[in-house]
Structures are given as structure tokens and as C-alpha cells.
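Before any comments, here is the structure.
With one protein chain held back, the other chains of the complex are shown just where they sit.
Labels run A and B following the written order; every chain starts at residue 1.
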Amino acid sequence: MPHRKVGSSIHLSGQLPFKDGELLGQGVVGRDVELETAQELARHAALNCLAAAVQAVGDLDRVRIVQMLVFVASTPDFGEQSQVANAASELLIEVLGENGRHARTAIGVAGLPLNTPVEIQVICTAV
Amino acid sequence: MPHRKVGSSIHLSGQLPFKDGELLGQGVVGRDVELETAQELARHAALNCLAAAVQAVGDLDRVRIVQMLVFVASTPDFGEQSQVANAASELLIEVLGENGRHARTAIGVAGLPLNTPVEIQVICTAV
Partner (left out) sequence: MPHRKVGSSIHLSGQLPFKDGELLGQGVVGRDVELETAQELARHAALNCLAAAVQAVGDLDRVRIVQMLVFVASTPDFGEQSQVANAASELLIEVLGENGRHARTAIGVAGLPLNTPVEIQVICTAV
């Protein structure tokens, strides 16, 4: 299920960097994947969040992002999860302007489904 | 505290696969724990989410699941966190039907409290 609403909150399912049905990368950041690649994957995951938000809200102009939780599969000593997440945040603000601004948490995790390096979970609302 | 409400959202505390006060498994999936065992543990954690939801809502028939965040203690190369989470999702839909459907995020983490292989956090609401 791509989203579920409660009150004015719309919870989107975690999104991976799929494009045309293909996962754009695999591996652990800091071991197999470079920062720049992880940022590119974060942008794609954010685009998929945006697509899910539009599907939920019905209209891109009415989407407002509330919260973003960015999971980066990374080594214990990577430490640059915020730079990965910045790429996703900037994309949302680029597309949505002030409505794209959000509370955010970025963390490093051991691994992710299908060995994707990045997964993003968003809560949004309609304005 | 097992739950806390805000507006119509009910946030449940993360649930472990306890049964009759006993944790049903320990270890890291992909190292000490098989996929099938992890799925069984995910079902038990989901049952405990359901129990917490009933306690919060007062009546099973009025519980609607909104969002589920599934944490799987797993090795960096495991990659099958979604299959673990599917076991939990299916149980909720089995029990609650359409009201059991939810937005979902599954991730792999380094480790969990008491070395449980699975922990599940749910947001629900009352219908």
C-alpha cells in the first residue's frame, strides 16, 4: 500500500531508488558505494516519495512535506548520512518550494531491502 | 507507556516478539537466525502491536492500522527485510481485513534491545 491517511497526516511507504522498475544501485555506503552515488540514489528515492505524495494528494501543487526519515545503509564509521539526506531535502525544496521544507532525521543502518543503499520514508499533508 | 494519542493518531511503542513474558528469539538475521524464524518472530511482534492497539482503541473492530515500521536486526548483505515484514503485514490484514492495510517501511539495523531479531512500531487509529 503506497500511503495511508490519518487526520491530515499522509504516511507514505518507504521508497527505494527505483527507476522504470529497476533499482538504481546496491551496496553499503562507505564500503561499496561513494557519497556522490548515494546522493544521486537519495534524489531518486525522494522523487519516488514525491510521486507517491502526488498519488495520495491528487495534485503536486497541494503536496506539503512534513517529515522525512532517511535511511542510509552504511559502515559504522561513515558519518556523512546528513550529506546523503541533503540531496533528498534539496530536491524536495527545489520542486515544492516552501511546501517542500520538512523536519528530518538521517540515520545509518546495517542494510536495507534488496540491498538498496538508501530508503526514504515521508509524512506529508495536503494544503 | 504502551501508546500515546495525538489528534486521531495513536502511536504505539515498539513491540518485540514476546509471548507470555518470554522473548521468542535472539540474534542477527542472516547470521544466527533464518528467514523463516524471523518471519515467525515478526508475526508475534505484530500480534503484540495488535494487543497494544486494542488496549488503546478499546475494541478490535475499531482498530485501523496506519503505518508500520519494521526493524530487522540483520547483516549488511541480508537484503530480505521486506520478506520478514510481509509476515507481519499479512497477519494484520488477516485479522483486520481492509483496516489492517498500512503504509510500511522495512529496514535492517545493527542490533535491537535484548538482542531481539525483530521490532515493530505501529501508528494506528480508531474507526
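Miscellaneous remarks
Note that a contact is a pair of C-beta atoms (placed from the backbone, for glycine too) under 8 Å apart; a residue touches a chain by one contact, two chains touch by 3 or more.
Treat the numbers as computed from the prediction; the structure is a model and nothing was measured.
Considering the full assembly, B:A110 is the residue among B:L35, B:I93 or B:A110 that touches the omitted chain. One chain is missing from the display, and on subunit A it is touched by residues 7-9, 65-67, 69, 73-82, 101-110, 123, 125. Not every partner is drawn; the one left out touches subunit B at residues 1-7, 9, 11-14, 28, 31, 69, 71, 73, 76, 109-115, 119, 121.
The working rule: only the chains that are shown with their structure count from here on.
The two copies, subunit A and subunit B, are related by a rotation of 120°, based on C-alpha atoms and rounded to the nearest 5.
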